[in-house]
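A single protein chain has been omitted; all remaining protein chains appear in their positions.
This part shows chain A:
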Amino acid sequence: MAGWIAANPQIFVVALQNHLWLSGIALVAVLLIALPLGLVLTRQRGLANAAIAIVNILRTVPSLALLVIMLPLLGTGFLPSVVALTLYGLPALLLNTYTGLTQVDADIVEAARGQGFSDRQVMMKIEIPLALPVIFAGIRTAAVQIVSAATLAAFIGGGGLGELITAGMANFNFPQLVAGAVAVAALALVVEVGFAAVERLLTRQVRMGAA
């Protein structure tokens, strides 16, 4: 496996870069959609129930199916893969953002309003900081899901480390196949551990006060 990477550094690096781009763009898209949407849903509880029902359906669709569904809609390549991965990562963060914000103790919000916090200040200084651990757990889950599922982008020509696996299978090149598989596994692990570390750092103050 290491031998294959050493022999084909160019192919490996391109696949890895592609994988990171796919995952990175999808994750940023998830953040840009899920965080504001989750916030809006806490203010529109009627809408929230419908949105959560839709998201829960989305969650049950397997990642490969989601990617393949993109074929007739958007064709093959990088963009359809990113769209599919965004849809795949969305539920975890949207649900956690919504749950995290709605779980903030109503008495604390009431006390904040009663002291003279504006609606915006209640959101920025009370609700979001207190929901941060749950929101961040959602970001981590979405990131790991996206990095893992990006492997399947190879099936619709999206590139990434999955290409090493599909090519390895097609050509009976086991070192190539294993190189792809191990690289994806390692990447998912790094993302998990890395995000957990950032999470600990950013939510330190909330955890200090947590029971």
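Everything that follows uses one rule, which is that contacts are C-beta pairs under 8 Å (C-beta built on N, C-alpha and C of every residue); 3 or more make two chains touch, one makes a residue touch a chain; residues count from 1.
Simple rule for what comes next: contacts and distances are computed from a predicted model.
Student: One chain isn't displayed here; going by UniProt, is it "Aminotransferase", "Osmoprotectant transport system ATP-binding protein", "Protein translocase subunit SecD" or "Sodium:solute symporter family protein"?
Tutor: For the chain not displayed, UniProt's protein name is "Osmoprotectant transport system ATP-binding protein".
Student: Among A:Ile5, A:Ala29 or A:Ala112, single out the residue that touches the unshown chain.
Tutor: Residue touching the chain left out of view: A:Ala112.
Student: In terms of residues, what is the contact footprint of the unshown chain on chain A?
Tutor: Touch with the absent chain occurs at residues 105, 107-108, 110-118, 121, 126, 129-130, 205-206, 208-211.
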